[in-house]
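Missing here: one protein chain of the complex. Every other protein chain is in place.
Let's turn to chain A:
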């Protein structure tokens, strides 16, 4: 659990972060989002003391972070950044094993851990001996995430980790990160300026503007009731309907009846409502056949069902 109490950071006369309070529960995926210069990266970096806070208090599991020596604190917190920051003179395996080595794990334990992490992040074993410059952007970022996870920290700080990747790679890694989070149950603080990324990943969305938190809540809550025009425009303005639809799966709205065979077009149960709507527009139809992972028909989605307000979650 991470708690910020009235935290302020000043650089000279500039106030980069202005009295923010925030509580990230254990296992929560918290995304800080905002325009550049809004203080979101500064906030993130204050948590592992790469930047010291000027005022207020930051607690980790109830203990002020200044109680820990900086190095010890950071070894407990995974950290991944946009440019990966992989050490160019070290192999992939050595890069991933960095924090365990700092924690003086035994050689065999480090090796086992590195192998396990490479498997977890879908990196082929032969990559262990490659150097960072031999990797593609997406592969390097996987290594960066693996390195952040290496010592099995409870907390993961991620500063626009997918910002430099192409849209397809970025989306793949987002989905994988979300899956990883569901399995590993880490407390994650993630910074991005990409609202689609934020909506796709967040349990809790924290919108920052000019060093302050403007609004926080679940993605649905923010989409339904943005606090002001700034939040509304950041959330996509008139596109908010589609963005909200992107958070709901077809499976939640379909009618589980056995449809007539041959009724087309069809959509996956795992697809999102905006994809279903797009298919309806494309095929100029009010009904879609819903199929499961094995392409077997399981239900039916109508335009009326799609337009219904969701039951409150």
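Here is the rule we use: contacts are C-beta pairs under 8 Å (C-beta built on N, C-alpha and C of every residue); 3 or more make two chains touch, one makes a residue touch a chain; residues count from 1.
In this section, contacts and distances are computed from a predicted model.
Asker: Any idea which of "Osmoprotectant transport system permease protein", "3-oxoacid CoA-transferase subunit A", "NADPH-dependent glutamate synthase, homotetrameric" or "Modular FeS cluster scaffolding protein NifU" UniProt assigns to the chain that's been left out?
Answerer: From the choices "Osmoprotectant transport system permease protein", "3-oxoacid CoA-transferase subunit A", "NADPH-dependent glutamate synthase, homotetrameric" or "Modular FeS cluster scaffolding protein NifU", the unshown chain carries the UniProt name "Osmoprotectant transport system permease protein".
Asker: Which listed residue (A:71, A:238 or A:293) would be found touching the missing chain in the intact complex?
Answerer: The single option touching the absent chain is A:71.
Asker: In the whole complex, not just what's shown, which of A:39, A:132 or A:226 touches the removed chain?
Answerer: A:132
Asker: For the chain that got dropped from the picture, name the residues of chain A it touches.
Answerer: 48, 50, 70-76, 79, 81-89, 98-99, 102, 131-139, 147
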